[in-house]
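Only one protein chain is missing from this complex, and each of the others stays in its spot.
Just so it is clear, A, B and C label the chains in written order, and each chain counts residues from 1 on its own.
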Amino acid sequence: MRQRLQDLDWIGLYLWVLRAAIIILVVWGTIATIIDNPYSPRQWIDLIIFGIAQGSMYALIAIGYTLVYGVLFMINFAHGEFFMSGIMTATVFVATPLAATGFMNRQPLLSLLLIAVVAMVVSMSIAVLTERAAYRPLRKAPRLVPLITAIGASFFWQYYFRGLFGSQVIPFPVPDVMKGTASILGVEILKTQLTVIVVTIIMLIGLNLFIMRTRTGKSIRAVAEDKDTAALMGIDVDRAITITFATGASMAGIAGLLYALVFTQVHFFMGFFPGLKAFTAAVLGGIGSIPGAAVGGLFLGLIESVGPSLFLQGLGIPAPHQLKDVIAFVMLVLVLIFRPQGILGERLTEKKA
Amino acid sequence: MAMLEVQDIHAYYGNIQALNGISLTVEEGEIVTLIGANGAGKTSTLRTISGLLPPRKGKITLEGEDLLKYKAHEIVYKRVAMVPEGRGIFARLTVAENLDMGAFSRDDKDGIEEDRERVYELFPRMKERITQVAGTLSGGEQQMLATGRALMTHPRLLLMDEPSMGLAPVLVESIFETIQEINKEGTTILLVEQNATMALSVADRGYVVQTGEIVLHDTAANLQQNEMVQKAYLGID
Amino acid sequence: MSETNNFDYRIPLQNGLIAGVVALSVSVIGMVTLLAQRYLIAGWLTLGQVILFMAPAAMSYLAAGKAPQNNRGIALIYGFLTGLISALPLVALILLNEVIDLRQFLPNVSPALIEILTFGRGTVAGSLFLIIVTSVLGLVAAGLYLLPDRIRRPIFSGLIWTFFFGMFSEILSDRLRTFFGTDFAKLIIESKALRPVVAVTIFIVTASLSVLWSRRGDKVKGRMAKMDTKSQNRMRYGLIIFGITLMLILPLLLGTYLSEVMNMILIFALMGFGLNIVVGFAGLLDLGYVAFFAIGAYTMGVLTSTGDLGVAGMSFWLAIPICVAVSMLGGLLLGMPVLRMRGDYLAIVTLGFGEIIRILVLSDLLKPYIGGAQGLLKINKPVIVGIPLIKPDQFYYVALAGCLIAAFISYRLSQARLGRQWMAIREDEDVAEAMGIRLVNTKLLAFAIGAAFAGLAGAIFASKLTSIFPHSFNLLISINVLCMIIVGGMGSLPGVILGALALVGLPELLREFAEFRLLMYGIVLIVMMLAKPEGLWPSAIRKRELHVHDNEDYEDYPEAMAPRAETRDPGLEGPSHL
Partner (left out) sequence: MSNRFLYILSVLIIASMVLAACAQPATEAPAVEEPAAEEPAAEEPVVEEPAAEEPVVEEPAAFECTDELGCLDYGPEEPIRIASALVISGPNAQLGQDSQYGVEIAMDWQGQVLGHDLELQAEDDGCSAEGGQTAGQKIVSDPTILGVVGTSCSGAGVPMSQVISEANYFMVSPSNTAPSLTDPDQAWNPGYYRTAHNDKVQGAAMADYAFNELGLTSAATIHDGDPYTEGLANSFAESFKAIGGEIVEFTAINKGDTDMRPVLTAVAAAGPPQFLYYPIFMPECAFMTKQAKEVDGLEETVLSAADGCISADAAESIGEDGVGMFWSGPDIAFAGETYIKFKADYKEKYGSDTLSVFHAHAFDATNMIVACVEQVAVQDDDGTLHIGRQAMRDCLGATSGFEGITGTLTCDEYGDCADPKISVSTLENGEYVKIWPEE
């Protein structure tokens, strides 16, 4: 960390006051809530599980952001749309007909697998197409330029899918076996949420193996570090970048399926907010870092779920859940003031020129 | 037929011309060096050969085959390798992974293992640091790693860009010894150097580059004797 | 490419499939059906037809361009085949729809669409007819390609202008009505479409103007270039005076609706000038710029509202400086914690601030003070010498004044020492710091000035609307302003105006596309960036940078590029550690 002694006067002071104020507010609110004790232990556990399940989904989407960022240093604003496109298509063309014929309840696993494959393939195709048409020609342009085309692509896909499937909410049929709760170590947990958590863990492990162990994974890491040198090793940089997009998008496709399972409906605008949250999660965890994306997602999910009840309830603030994003972003600022590189990010000691 | 033939290449960065009609040849088994001042076009020449900087004009052939129709990553499969300037190692990968990346273009397991052993022979230090993350190596070690990684592609022609840059004099000598050793084992080398003294002492022939053009071409021994070269690049008045 | 001097089936296949997929897409998302009602030329041509057949025609034209030189036959065949192939996806859709009812999946594959695609001739005959139409179209497009340049160009400009007038006929008819009376407007335009005679006239006039221009244009240019400095100066001053007069009488020319649009453009341009200081000059990527816009607007609202929630009932002019000061203070307070972060971390934190402010103004927490979801009503309009500026063509002058002030300050800042310090930071923070620039303070200043501009824009916005709701202060405003300055050309002041014209004005003109407006907006963003990555009117420095970026590589070329710092992208720095 560079010395910035000359600035450590009133700005430093302000920062300390700010930090102290946030921390005091949080602690005060927490204590007040605990004294007030409106929640039963069961409810606290529920809140935590809700948070973990929501956070898992954020984590899966955040990975796409982080992968692309790691390779291209680009905020892929359209990632939320990759998430939406896969599951929208799979719902209309696969899930609904399967449910209507009753096949889904006869063969739930096979059906979900089929939906997952379709969602992944569509998400991947959309991602690859977008990369090809809107990002690749601008690979050498200043970094804000692809950000703008990404925003453009985001609008485009949103309204394209709205045109395709209409603006209404489309229900996602959940197989009967996924309904209800399961008991794990004495804690009642919804089967769908359990699925989310388990699938996320499997996907994260799988992705880690893919990136760390396989030849393709290594080529992605090499391209992330230095595109020219990677090319000198015989790595097709364009191909590696395409694979990166495809990998991130397939994670988003799976996240889409999990979303549909938990919330049982899909909508053309469903990618926007989760996309934004996942982007936040990626930065929170340290953008560019896969474990960071996972941790950031979980942290964000937990804060959103537990935060309003824990910090604000005790302060007597009206409608605290309306302010959950405020808490999330304040926490983000707090984390970044203390750790500018994010929770698991590496320090910015060396600069990429 | 010469192994590598570069004819009249012109290359640009944006609108700024970097190469203004470079021509050179490299014969099989040679060490050829390109010397010149900072910004003369040496690195650009290597980058055009390795495919990183497609020229606007000119011709590059490898044993008669047109190289320009290939992209950078395809040229590696023609067994032309480059040790980039400033080492260009993958700082977050381990030493072993860096070497693996060098073998990315190959799938002959036995051959890879053989080459890996050969690299460890050349640079015993690398073997000690197999699991270390490359970013934490010293400058000399990074140069070794970069060279070793290039050797892992099993090249016939090795393009080396400023291998001595930023190294302590002791290390510079050992690097150049290694270069000669690699050459003796049958790899042709095109070497770009600012340290003209060292470069000419190991090379067979040399080219002098100025502002994107070749201004002089002779055997290394003759160049060492050339007055202008002595003055400009060897620090002899 | 002398070796490909023969027929290559891949070219028409590829082009045809691309065109076919595009045509299929616009059909199944409902654009064709929606726009089939909208005639460009009365009784002759609908916008839906243009949208449907644009891709086949364009791809056939391009395919003809890929034919070997001097081989007209192959070019024509390419065009024909491209057109033919481009119909196949549509035909597949028509036939498939016979077998299964596609509408259960895709609500826009309606009988109306099939009717349009088959020209109402039934499945088989209609499909054949469709194939014939696109094939002929492909042939014509290829033929157009083969015409000599001097004929082709006027035809194109004629077509483009005719389309342009047909597209914006609503505005055209409104203006015609104002200037020449209702009867004249009806003579030109029927409902929303050009009358065929008028369309032909427009085509002929614009095409011949184009011919004239290509013959005489060089001469005029030559004469202008030959002018001595004195008369050139005179001409420049003349232009400036013209410009100012134009600015002043613009509302008269535009009428109320276009003045309204112009007001939004000016307010956005005002914000653009502010964000341009933050992003364009200082290189700090701010995605939450709307926060200060909201602060300005709500300050104005609370100070001047005569409703239940107003506290002071102040006049607009008195409240303006307070709004600016409050937003500036907001900029300082929000800026201090985050300005040590770099690049994308800054982006997400500022985005967070934008969201925080939006949620806070919406929240039940602040509802007793600023109205929450029910908004803040009865905000005062500005009053000049007793005349309240109510109509958009009156209000225009307030927005214009704000915008001019911002432009002037921006210009002076860019020339001043502070401006150079910002640019130094943008290019390289470490070097700038080494030069003795106090990073945080300088950045903070950029942030605060940017915030002040946004606050001014917000204040004007609030009094223009006279009622504000949290919904107006969402993330899309930040995004739109950012897009505006990048599309305009980062760091460039005229670029801000052009960007605002393009990205605020255009969506207004695209109203025709109804629910596909944002889809078109997305396409426009992508196309603009692909065509001109440096922006519509790049600043001189950026232009230089971009010419470097144009080429294959810009990361490592120490030999060619001495001023290396300049080649770096501003703002965005980040680690990679996969």
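Worth a mention:
Note that a residue touches a chain if its C-beta (ideal position, glycine included) is under 8 Å from a C-beta of that chain, and two chains touch if they have at least 3 such contacts.
If you're wondering where the values come from, they're calculated on a predicted model, not measured in any experiment.
Contacts of the undrawn chain with the visible chains, over the full complex, involve A, C. Only one of C:L212, C:L253, C:M435 or C:V527 touches the chain withheld from this view, namely C:L253. Residue C:E515 is the one among C:D8, C:E433 or C:E515 that touches the chain not shown. Which of C:V205, C:L239, C:A416 or C:V527 touches the hidden chain is settled by the complete complex: it is C:L239. Note on the undisplayed chain: of the listed residues A:G12, A:P108 or A:G166, the one touching it is A:G166.
Annotation: of C:G65, C:P107, C:G143 or C:P196, C:P107 touches the absent chain (contact as defined above). Touching residues on chain A toward the chain that is not drawn are 38-40, 42-43, 46-47, 50-51, 54, 159, 162, 166-171, 181, 190, 259, 262-265, 267, 269-270, 272-274, 304-306, 308-309, 313, 318-322, 324-325.
Listed by residue number, the positions of chain C touching the unshown chain are 103, 106-110, 170, 174, 177-182, 191, 217, 220-221, 224-225, 235, 238-239, 242-243, 245-246, 249, 252-253, 255-261, 264, 307-308, 359, 362-364, 372-375, 377-378, 390-392, 461, 464-472, 508, 511, 514-515, 517-518.
The rule is simple: only the chains that are shown with their structure count from here on.
Of the two chain pairs examined here, A-C and A-B, it is A-C that is joined by more C-beta pairs in contact.
Chain A and chain C have Cα centroids separated by 30 Å. The geometric centre of chain A is 43 Å away from that of chain B, both derived from CA atoms.
Among the residues of chain C, those touching two or more other chains are numbered 549-554, 556, 576-578.
Each of the following residues of chain A touches two or more other chains: 221, 225, 228, 350. By the touch rule above, chain B contacts chain A in their complex via residues 50-52, 71-74, 76-77, 81-82, 84, 88-93, 97, 100-102, 104-105, 135, 149-150, 153. Put simply, chain C touches chain A in their complex at residues 25, 28-31, 105-108, 279, 285, 333, 336-338, 340-342, 344-345, 347-349, 351-353, 355-356, 359-360, 362-365, 367, 430, 433, 438-441, 444, 475, 479, 482-483, 486-487, 490, 515-516, 518-519, 521-526, 529-530, 533, 545-546, 549-556, 564, 568-578.
Remark: chain A residues 2, 4, 6-7, 11, 14-15, 18, 67, 69-71, 73, 75, 92-93, 133-134, 137-138, 140-149, 151-160, 162-167, 211, 220-221, 224-225, 227-228, 276, 279-280, 283, 287-290, 317-319, 322-323, 325-326, 328-330, 332-333, 336-337, 340-342, 345-348, 350-353 touch chain C in the complex.
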